[in-house]
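Note that this is a trimmed complex: some chains were dropped, and none of the rest were shifted.
In order of appearance the chains are A, B and C, and numbering begins at 1 in each one.
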Amino acid sequence: MIIIMEPEATPFEVDNVVAAVEANGWQTHISRDSGQTIIGLQGKGQPIDPFHLGQMPGVFDTMAITQKFKLTSRSFQPENTTFTIPLRESEVTIGGKRLAIIAGPCSVESREQLLETAHAVKAAGATLLRGGAFKPRSSPYSFQGMAEQGLKLLAEAREATGLPIVTEVMSPRKVALVAIYADVLQIGTRNMQNFDLLNAVAQTQKPVLLKRGMSATVEDLLMAAEYILAHGNSRVMLCERGIRTFDNKYTRNSFDVNAIPVLKELTHLPVIADPSHATGVRRYVGPVSLAAVAAGADGLMIEVHPNPDQAFSDGDQSLTLSQFTQVMTRIKVMAAATDRSV
Amino acid sequence: MIIIMEPEATPFEVDNVVAAVEANGWQTHISRDSGQTIIGLQGKGQPIDPFHLGQMPGVFDTMAITQKFKLTSRSFQPENTTFTIPLRESEVTIGGKRLAIIAGPCSVESREQLLETAHAVKAAGATLLRGGAFKPRSSPYSFQGMAEQGLKLLAEAREATGLPIVTEVMSPRKVALVAIYADVLQIGTRNMQNFDLLNAVAQTQKPVLLKRGMSATVEDLLMAAEYILAHGNSRVMLCERGIRTFDNKYTRNSFDVNAIPVLKELTHLPVIADPSHATGVRRYVGPVSLAAVAAGADGLMIEVHPNPDQAFSDGDQSLTLSQFTQVMTRIKVMAAATDRSV
Amino acid sequence: MIIIMEPEATPFEVDNVVAAVEANGWQTHISRDSGQTIIGLQGKGQPIDPFHLGQMPGVFDTMAITQKFKLTSRSFQPENTTFTIPLRESEVTIGGKRLAIIAGPCSVESREQLLETAHAVKAAGATLLRGGAFKPRSSPYSFQGMAEQGLKLLAEAREATGLPIVTEVMSPRKVALVAIYADVLQIGTRNMQNFDLLNAVAQTQKPVLLKRGMSATVEDLLMAAEYILAHGNSRVMLCERGIRTFDNKYTRNSFDVNAIPVLKELTHLPVIADPSHATGVRRYVGPVSLAAVAAGADGLMIEVHPNPDQAFSDGDQSLTLSQFTQVMTRIKVMAAATDRSV
């Protein structure tokens, strides 16, 4: 860290800052630039909050000179993380040249609904099946999911189609249960900084799909991933799913397409895009899926339902089975144009 | 709910929407205004997601005609919720004419730090003691709190001062433990929509301080409180603590002072302001505290530390003991000017 | 408009609202849905502000049932607007199958800089030349542009290359001057709601490139365009250039890719993307350009400079000439994959 003192800072104020920093185990190096004293920290002391330090008398500003995230950073691991999810007869590789296409209903609603969807998305080219058994709902009066019964249906759909299962876990108390059935554990948007849940999921050593919080910065997302990697579990996919902005009249969120090249530069972890939540509107899912692939995403997560207009219980904006097939056709063209495959 | 069809919607599209709505158990009432068909829902059917419905062909827009939150709303309970927290010799009333002043360190760091702070804030007029034993940290490498040892110190401080204890619980797995020691269970910003935690905390029937998520709307906050009230626990304080906006150069968050009169109108629950997190800067805590009281807040939560410049482990911006005493003097004047007391 | 009264609204309150509305020349139609009175407006009265109306006693909410923008809407004109910009020997069509590629330096700095850039971007496939002669700068102490001398250089570059000129006009006092030289008049981000400037530019009947304000909603943008179309000038390109959000650490703005399919649906006007301002970072311009085309943009505006590292006077993040050529190669592949051309 570097600390810049104000031009009119007194020697007493400089001494105070130096003393505070050294009390935390750091060595200091003092220089003067453009008439202002600059204090550089050296060695290996206790972490210091720069914002707090910035409030000390005479301090003009502070600046971190290293990134906060470590294990998730590209400087720690320059090459892309890839990992495979083993299956009965084959396996799915995440983070490679082939895009991961995760598709399925928002909620598991019934055996018929799930199996029909699973077969259809597989036929259209999906590589993983998504479906929610435990649903985080903003209202306590809304459908909260089928719970373990939903997990069993997901396992049955995996048996029937060979697609690995991605499903959300909302509570550390349910991690062990969900881990029995799921191939990939999903951390939802509202839980991105539920640190106890991050720890519990990390310990399973299962692959994790970590969704960005709706007002989380890119740095917040990487720090949340850091919790998982710090437990020795580096099989983490990051998921951009739209952020909260001032304009939500025509779409629920704003898909942060900039985050895709930014994340690909900062981290070695695969980056998935969720155009369904990022738009909330079925007819925009296609264009935003293509944009995500064009920007460099390693995969897509798309909600699909056999009859979305009757899926009133949940309200996510899902493609019909035939719409998904059409979108997949365009995604394949896009993948080819960007030197990827589906 | 009301559904407005587009001017050019076909009879077929109108019929489809009517059929979809009636399939969910609703009756419909159709009228035409300004050349557009309006479909009103009547009776008591399954909840329908208006955003989803808005995507059906021919639908121009939809409109909820009742609020989503029920138990938390003023129309459900017109009079203010007040409740008392029992103590050894006395009790503290929340939501009445007297402001609740919750003060103390961000983290419990040591016996000396906590007791010195507790005695000082009590002398200055605080009515509850805050202190974190389990700390949600954006980095896995930061100090995570003293855990149960911190809770024991809080209980000791309560013994010594008579101040009830407000402390955060981060995980459903720790609710039972924290509830042994705490008088008020705090739900942190990052956990406002951790629904399993909300349920677990609600079931203790302990008073709850529910902090607004940093990008949660007022409606989101009330829906989160609804989870707690739906368990029969209505002793809930809402806490505005600053929201995330585009400008964070000089303060960490933007204190949403508008939310105070809005919440006081929409809900009967007491509203607390946290100027420490809302600004992140010690010298702005005073002005924003006064503003919150002026706008109608029922209390304040303020971070205080005997020696903030050495509290590097956490980085929240705390007042010194003497600064807190000075701010309290001004808060008392402000309370009198707004027909409240401290 | 529809007005929904609260369940407990009194007949007196209903009458008051009806009287207020009718005083503005509207007829009313009253119905009751789910126990609430609904007042529909019919006929053709004075415009009424729904937000204001919503504050009347007993009003629960109001709802506009038609869009505010008219001439810019697809329901007014279903087919895409296309227009040609005449040139010496040929012409450029905007809004058709072929993408408009607008490239050039942020500011005109010298004859050499501009001509070198103009020849290079033409060779790489650009169809219009951009360059700023009047620069809106947040600091009064920064370089404010070469003014008329810059315009003359732009005209010279057009002579030399045949590329039409896009340049910004910042003040109604300069519209006549800029219109002498420019083929397309650009309205900058900070002037999107400078209504006097919109009127002045509209009256020239020149094509206009209207940049979205950094916190303007899609609706605000369309209403600003409405000012221009209301003067009989429908040769307007809309430009998405990134919005202001809570996360600006790694990019200056957040490119709102959702806005592209939304705008293409709401309006018949062509939509251009500006990945240079939307990211502020040279190495993200490529991926975001591709994403914009994939999402359906009708063109791109990209900053290019012969030696960006020495263009310190302005600070926009420009591609070098060779980087632009490389990005154009990828844009051509992307155009082909989305059934467009360059």
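Here, a contact is a pair of C-beta atoms (placed from the backbone, for glycine too) under 8 Å apart; a residue touches a chain by one contact, two chains touch by 3 or more.
Here the structure is a predicted model, which means the values were calculated and not measured.
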**Report entry** Total copies in the full complex, given that 3 are placed here
**Finding:** 4
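Keep in mind that, in the parts below, only the chains that are shown with their structure count from here on.
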Report task. Name the chain with the Cα centroid closest to the overall protein Cα centroid. Result -> A
Query - Interface residue overlap between copies chain B and chain C, same or different (over half shared) - result: same
Query raised in the report: If you average the CA atoms of chain A and of chain B, how far apart do the two points sit, in angstrom?
Result: 26
Query raised in the report: How many angstrom between the C-alpha centroids of chain C and chain B?
Result: 39
Query raised in the report: Which chain B residues reach two or more other chains?
Result: 215, 244
Report summary line: Counting only contacts in the complex, chain B reaches chain C at residues 1-2, 4, 7-8, 29, 31, 33-34, 36, 38, 40-42, 60-61, 63, 65-66, 75, 215, 244-246, 248
Query raised in the report: Which residues, counting only chain A, touch chain B once they are in their complex?
Result: 16, 20, 23-24, 46-49, 51-53, 55-56, 68, 70, 136-143, 170-174, 190-191, 193-197, 213-215, 220, 223-224, 226-227, 230, 244, 252, 280-283, 308-317
Query raised in the report: Which of the residues in chain A end up touching chain C in this complex?
Result: 215, 217-219, 242-243, 245-247, 249-251, 253-258, 260-262, 265-266, 278-279, 283-284, 287-288, 290-296, 333-334, 336-338
